[in-house]
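Just one protein chain is left out here, and the rest sit where they should.
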Amino acid sequence: MERDLLARACGEAMWRGDHVSKWFGIALDEVRSGYARMSMPVTQNMVNAHNTCHGGAIFTLADATFGYACNSHNQNALASSCTIEFLAPAYLGDRLTAVGEEQVRAGRQGVYDMRVTNQRGETIALFRGKSVTVKGHLVEVR
Amino acid sequence: MERDLLARACGEAMWRGDHVSKWFGIALDEVRSGYARMSMPVTQNMVNAHNTCHGGAIFTLADATFGYACNSHNQNALASSCTIEFLAPAYLGDRLTAVGEEQVRAGRQGVYDMRVTNQRGETIALFRGKSVTVKGHLVEVR
Amino acid sequence: MERDLLARACGEAMWRGDHVSKWFGIALDEVRSGYARMSMPVTQNMVNAHNTCHGGAIFTLADATFGYACNSHNQNALASSCTIEFLAPAYLGDRLTAVGEEQVRAGRQGVYDMRVTNQRGETIALFRGKSVTVKGHLVEVR
Partner (left out) sequence: MERDLLARACGEAMWRGDHVSKWFGIALDEVRSGYARMSMPVTQNMVNAHNTCHGGAIFTLADATFGYACNSHNQNALASSCTIEFLAPAYLGDRLTAVGEEQVRAGRQGVYDMRVTNQRGETIALFRGKSVTVKGHLVEVR
């Protein structure tokens, strides 16, 4: 489908400049129109003083997924505000997956929901992000 | 002051197990009762596809600061939910500082506000975190 | 279905003491397990200085719907925190509908998403509520 092809091209363009995801070991598993899926192993670096995965790492996975989903329409978009609910701990060695889906686009605003689960399908966190479009495109379309 | 001494001891205990902050190059600048201040340089790893600092890095700095502030009473506390408003971009080479202050403690819940500024004092993000206390202490008090 | 019957009985028990919904002219359209749907006309009382429906009225509709959805398991539950995104204005004479759906239950916590639309199906607001269960039940089950 045309829109999903465009979304994939946007994802590939973003991925080239995406140092953060590579730094975290995040994989870009799938991009479609208004949708993205990414996954990440919980490594030693991410473990905090309570011996569980730091919220910042979980947030980063979800926020990266948000970025791919909200930029999938080939219109540059930035995160304006984000809310995350931490529902269960993640541990060293877990593999976390974030699935992001568009809820609404209205004018320059968009709302996207990301669900982060572990390898057993348990929900670790729910993330809601609000985006705003800005000037510029990710790929050239002729 | 007694309570601030205890807060510092809690901070030192947390710091020993805090891999994430070290991974990000975050410095623990100050801990007092219900208060923490941390700072972080924006490095190449943190720059995203829009050539600005990834939201996940800004969140991680604020979330770490939240952790030190809400654990400063020597009662283990975990992040329950967090909201972040991104107000201005941060760039490669900036030094970001997060100041976290307790707004309220009510039963097992606490609310903490973190303000992230750059080296020119401009507000980059506002973060509000809700914590919940759990069993256990950070340091032994005789 | 057993669980939906129980949800309806909970909804009826709540409705008897629900002065707010009656005050706002809110109708309880449907309750199922983890789900509720309510609707409300925008009246003269709800119109604010910008000649559009006050956010408080939209919030109240969504929050009421959240209450019915999160209490549908016959375990008393209270709102802990709520986030609302206002996406389009509602006007005098509009009829708003809120649909609330459970996203996750984990221990004593639950997360519910409410979407508020107008009579043309346009999304007016998205509301996310976090609930926590407390002692007590809504109906007696033998």
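We just call them A, B and C in the order they show up, numbering each chain from 1.
To be clear about the criterion, a residue touches a chain if its C-beta (ideal position, glycine included) is under 8 Å from a C-beta of that chain, and two chains touch if they have at least 3 such contacts.
Since the structure is predicted, the reported quantities are computational estimates derived from the model, not experimental observations.
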Contact footprint on subunit A, counting only the chain that is left out: 81, 83, 130
Where the missing chain touches subunit C, by residue: 13-20, 23-24, 44-51, 54-57, 59-61, 63-64, 67, 71, 76, 78-86
Where the unshown chain meets subunit B, residue by residue: 83, 85, 87-88, 103-104, 106, 109, 111, 113, 115, 123, 126, 128, 130
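By our rule, only the chains that are shown with their structure count from here on.
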Interface residue overlap between copies subunit A and subunit C, same or different (over half shared): same
Between subunit B and subunit A, distance of the C-alpha-averaged centres to the nearest whole Å: 22
Whole-Å gap between the CA centroids of subunit A and subunit C: 29
Residue numbers of subunit C (touch at least two other chains): 83, 130
